[in-house]
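With one protein chain removed, the remaining protein chains of the complex are shown where they sit.
Each chain carries a letter (A, B and C) given by its place in the written order, and its residues are counted from 1.
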Amino acid sequence: MAERDRIAVQTAAFDVGAETARLAALDRGIGAIASFVGLMRDQNNGDAVQAMTLEHYPGMTESALADIVAEAHGRWALMGTTVIHRVGPLHPGDPIVLVLTASAHRGEAFAACEFIMDYLKTRAPFWKHETTASGGRWVEARDSDDNAAARWNR
Amino acid sequence: MAERDRIAVQTAAFDVGAETARLAALDRGIGAIASFVGLMRDQNNGDAVQAMTLEHYPGMTESALADIVAEAHGRWALMGTTVIHRVGPLHPGDPIVLVLTASAHRGEAFAACEFIMDYLKTRAPFWKHETTASGGRWVEARDSDDNAAARWNR
Amino acid sequence: MLNPAALNLLYFARLREAFGRDRETVVMPEPATVDGLLATLQGRGGVWADELSAGRNFRVAVNQTVSGRDQPLRAGDEVAIFPPVTGG
Partner (left out) sequence: MLNPAALNLLYFARLREAFGRDRETVVMPEPATVDGLLATLQGRGGVWADELSAGRNFRVAVNQTVSGRDQPLRAGDEVAIFPPVTGG
């Protein structure tokens, strides 16, 4: 039987079409699949960015993502989810993260997808190191991400 | 130069991966692509559904979708959008509609994608006719869709 | 070329089936409005009177834009009458 939830941390790119098809095939009661793809931008905080390396905490990363997905299942009637996050070297335009949520109706799929992204941004142990014309630097956490995650507790 | 917005009404299926790649390639400042896929369910209002036919109003359909996308551009800083809606005969599990929104950051992409779906559901001239064990019937509009669209005016 | 008050009517979905046609041309005395056209169609009685009565839920689009009941109609206008939409 197909797994309802799929979590992966990998250096390889992901296939949005294949991942969408996997969820769609899980259950004929699925009417809605929301998704999010995060891409590496060629700029950050006003500086051109040439390359990026994503570091993570193997073991904790997977369990943190599983906890976030479990919490989403507790809040919404989800019929399947996919979370794939890349690590290692990346370049502008490269996809970084994919989140897919499947549900009977669109409201739950949209809410769960945004919730998983907001929690991933503040709870999953990934760190971005970017290369600009003036050298390398670690990306600083954003208050806006903390605020986005906090609104799910209201 | 690639078109920022793509709207299509077609009988053929769509390719989520190719459509995502099209948007991602538009601009290296795109950091977020939100998407929604609507699928035909094998049940509706408690009855098993065997098949569906989607009718539309050629001409008005395309202009209604263009109006919705234009309104989304007015509300959020979008760098590209895609709306594809199928018409004709469909079966359970078939994808019906695809909406993609690209932006620098995820909050705008998510909001615009959900907005376009909510407005499409109440403003774009499509009608579903479904076949159940007891014969054919036209799907009735849902109050929940009107409510979903109305919240964007608050 | 067009009759000065000839309207091109279109019907969709459940109303197309109920009326047994997907299009027709109707000639109205000017000045015409959506309300006047609906009254004319209801005057046919039967399913027309039933489906287009004030309590029923349907939409009217004039030249492919959803319109109010006081919308003026001119010769050659495309007037579509259809149930609430159910796509997506």
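Heads up, the rule we're going with is that a residue touches a chain if its C-beta (ideal position, glycine included) is under 8 Å from a C-beta of that chain, and two chains touch if they have at least 3 such contacts.
Predicted, not measured: the structure shown is a model, and the values here were computed from it.
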* **Displayed partners of the chain not shown (whole complex)** => A
* From the list A:Ile33, A:Leu100 or A:Ala124, which touches the chain that is not on show? -> A:Ala124
* Asked: Which chain A residues touch the hidden chain?
  -> 38, 54-57, 59-60, 63-64, 85, 96-97, 117, 120-129, 138-141, 145
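As a convention for this text, only the chains that are shown with their structure count from here on.
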* Asked: Shared touching chains for chain A and chain C?
  -> B
* **Chain centre separation (chain A, chain C; CA means) in Å** => 49
* To do: For chain B and chain C, let me know how many angstrom lie between their CA-based centres, rounded off.
  => 27
